[in-house]
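Yeah, one chain of the complex is gone here, protein chain that is, but the others are all in their spots.
For reference, chains read A and B in written order, and residue numbers begin at 1 within each chain.
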Amino acid sequence: MHTKTLAELSAGLAAGEFTSVELTEHFLARIRQHDGRLNSFITVTEEQALAQAREADARRAAAQAGPLTGIPIAHKDIFCTDGVRTSCASKMLDPFIAPYDATVVARFLQAGMVMLGKTNMDEFAMGSSNETSFYGPVKNPWDLACVPGGSSGGSAASVAARLTPAATGTDTGGSIRQPAALCGITGLKPTYGRVSRYGMIAFASSLDQAGPMAATAEDCALLLGAMAGFDERDSTCAEREVPDYHAALGGDLKGLRIGLPREYFGEGLDSQVAAAVETAIAEYKKLGAEVVAISLPNTHLAVPTYYVVAPAECSSNLSRMDGVRFGYRCENPKDLEDLYKRSRGEGFGSEVKRRIMVGAYALSSGYYDAYYLKAQKIRQLISQDFTEAFKQVDVIMGPTAPSAAFRLGEKKDDPVAMYLADIYTIAVNLAGLPGMSVPCGFADGLPVGLQLIGNYFDEARLLNVAHQYQLATDWHRRLPEGF
Amino acid sequence: MMEWETVIGCEIHTQLATKSKIFSGAATAYGAEPNTQACAVDLGLPGVLPVLNKEAVRMALMFGLAVNAEIGKRSVFARKNYFYPDLPKGYQISQFELPIVGKGELSIELEDGQTKVVGITRAHLEEDAGKSLHEDFHGMTGIDLNRAGTPLLEIVSDPDMRSGKEASAYMRKIHALVTYLGICDGNLQEGSFRCDVNVSVRPKGQAEFGTRAEIKNLNSFRFVEKAVEYEVARQIAIIESGGKVIQETRLFDADKGETRSMRSKEEANDYRYFPDPDLLPVIVEDALIEQLRQGLPELPDAKKARFIEAFGLPAYDAAFLTGSRAMADYFEQVVESANCEAKMAANWVMGELSAALNRAELGIEQSPIGASQLAGLIARIADNTISGKIAKEVFEAMWSGEGDADQVIEKKGLKQITDSGAIEAIVDEVLANNAQQVENYRNAEPDKRGKMIGFFVGQIMKASQGKANPGQVNQLLKSKLDN
Partner (left out) sequence: MALNKDDVQNIAHLARLAIDEADIPAYAQNLSNILALVEQMSAVDTSGVAPMAHPLEMAQRLREDVVSEENLREHFQQHAPAVENGLYLVPKVIE
């Protein structure tokens, strides 16, 4: 059952081949059997899952089932889930039982999906390797000595190993696309504002966006349809109709203009990754697309800009973690300052502390103009690069990450080297555009991801472009051995 | 001996009279049980997001229009970052670079009857903090976040005031304005209207300002005056003895009538302001400004002018009666329902009623005698049912809740005697009993008679228990004595 895509499971449930309870039990058993090696889940909500599955079966019996009813899903532990620990993989929130559901979680519940549990991640989504989790690193199912990418590493690894047919992720600088690439699955970061951020614990508010992670683009289309849409609780959520993404799949790619930014194929790109991406582009040409060489001249500024904007916002967003109303509080604080400093000092891991400090520094008096304001201006330039590019092309393609999965511990002590893992994904967040990663081959046995970048709110096209490729290839069907 | 000039600028925090909070749907009502009006957003729980209250924006704009200010057609919310337990998110959402209300002005009346124009630097929207309760919880402080998120309009003046009296006149005028506009309940005791004053002194004639001290949270007009007086004396004493005033925040101790240094909330005061990424720019359309302008109520200056013009009241009376909207409304209702001379209504409101309210420390809103009741009393004077003197007795009875004017008059038999036969009988009786005085009167020079007639009037009023109509008494006496 677990080798089926979400769309196939949906059809199987509809045809009565199996029930949601059977499906849920199957995946729960797989989690029990395999997750000891992967560490992709922080919390497994077995009882709730089975209760939700029974409810889904009842819904189906009453002919009130939708396409997602009864299908299991795992949520990144950054989404608040009422009555369930929502830790953000931090000691700080280890004691935090969320008292409400994130909008995304509520929408999937409404659609009848069954929550299997909460997936591991980099602490507060800060990382590209899933090594900063308080609950220990996640392993890549393709090679247990390698990282799954991050920050949605638990979601990516669990989908890749088919411990769940689908998972939610969040993407602030590549946190859906990069782990999707490294684990060989399909992931979509929607346009900023397409999906509500309410109940998603904020890392960098102007960059964060939730999206689906699954085996195929078709699965992502089904999931995005349920996630997306206006939410009155999020001021930055777009008041815009949600197209039927699944129905929009289809239609050939003849005449599709694909932009290849020269900056995405230069120095630092692993040659096997480059070869896989080029083969994928050749496949697109066969499907009738034309390729246009473009330039995104400010690409090299994306990482520096991001490491001002994101830390600045996170330094402020994480100030509420103060040991007063929820979460971790240090033992016997001797005064208020001690309460703050030790609760935060002990509750946050070192990467989180580093970023908070960089952010506090960049916003502090005397440095604001040189760092934060400057970064906002360069952000504008980076965004304009894309605006210009989309005058010439319909979709931009390139590698998702400069290399396939790297080894655990390889970059752990060198933050700057780690940050460069997101060199191709970060600009998309700065501009607020939708981006996807689609499996397109292997480098030394490890998956490689093709990145697709679309224009604002052009997810329907993006999904179909990915879908057409997946109809012609089978990279997304490959499964890691041993699971 | 050096002559000193005082320079004062005010920052007034007015709680806007919205039903719900500025960024959440929690109630703003005063006096609820601790933390029962603090929702997830007010508590700054992980994942929550702010959505701006429309009414708070409208109210801020109304204030801007009332002080002829430039309206910020594009205003931006910023985060002011500091750690304090009554500030749940670790930052206050406020406006920094682009406030909703820009430069404006307001005229205040000085004691000598002159008016003075005070510049309004800006007014911006922000959220209030919670409250720290210092009663003993085993040496701990208790935090109540009911007030957190209550909308505030912070009104900042130019440093235009030159004395404590001017500062309190300014504060009164702003108070009148916001209550006229109905955007603030003006309740000083409950903290709906709080004033911070920046005080400095400089040698008369010097252009640059001296070092200022900020005196926080003054919640009475009188305290503003006292605090400024104390602070000015303190600063002059420091400078004259060769010391230097240090820039700091001070608290006013109302019991001792002095200011004292307060430990600063964040010593460095590095608030790391930056635009709040959870909120978007607030765009104010011209149509809304026009609509609000049309809907503005009559403001204090205009009302005062009308009271002088339409009611023929002296300027002093008009200023007094327009001091607050409640007072002005009360007065106008009295005039209308009593159908009497405006001056007579003014005398009653400013005299007997205000004195009684002051004695009882009540605002006019809490007056035990409503406007229509007072009008009922005045109407009985106007129609000669009772004399002015009896009216005071009736007023006392009404104040103690013995009913309205007619009931009191009836119950106590205070109705004026206007039956000329009855009055003539009393007059005859008094004249008969005082034959010697009658003789003296008739022998007196005509110009002395005016004084002498008072004796007879007094005797007649005494005999009638004050109920004889004084006009008729006078007329009858004259005709009987002079013939």
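Throughout what follows, a residue touches a chain if its C-beta (ideal position, glycine included) is under 8 Å from a C-beta of that chain, and two chains touch if they have at least 3 such contacts.
Not measured: the values here are computed from a predicted model.
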Listed residues A:Thr236, A:Thr400 or A:Ser437, member touching the removed chain: A:Thr236
Residue among A:Ser40, A:Ser206 or A:Asn464 touching the omitted chain: A:Ser206
Residue of B:Phe63, B:Phe83 or B:Trp348 touching the missing chain in the full complex: B:Phe83
Hidden-chain contact residue, picked from the options A:Arg32, A:His300, A:Arg407 or A:Arg478: A:His300
Chain not shown, touching residues in chain B: 18-20, 24-27, 33-41, 43, 45, 51-57, 76-77, 83, 85, 132-134, 137, 139-145, 251, 262-263, 268, 270, 272, 275, 277, 279-283
Residues of chain A in contact with the chain not shown: 95-97, 99, 191-193, 206-207, 232, 235-236, 238-239, 298, 300-301, 303-305, 307-308, 315, 319, 322-329, 333-342, 344-346, 348, 350, 353-354, 356-358, 360-362, 364, 370-371, 373-381, 383, 415-416, 419, 430-433, 456
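In this text, only the chains that are shown with their structure count from here on.
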Centre distance in Å when chain A and chain B are each reduced to the mean of their C-alpha atoms: 57
In the complex, chain B residues that touch chain A: 40, 43-52, 79, 81, 83, 85, 88-91, 143, 270, 272-274, 277-280
Contact footprint of chain B on chain A as seen in their complex: 79-80, 86, 88, 93, 96, 98-100, 102, 197-202, 204-206, 232-236, 312-313, 315-316, 318-322, 324-327, 336, 340, 360, 363-365, 368, 372
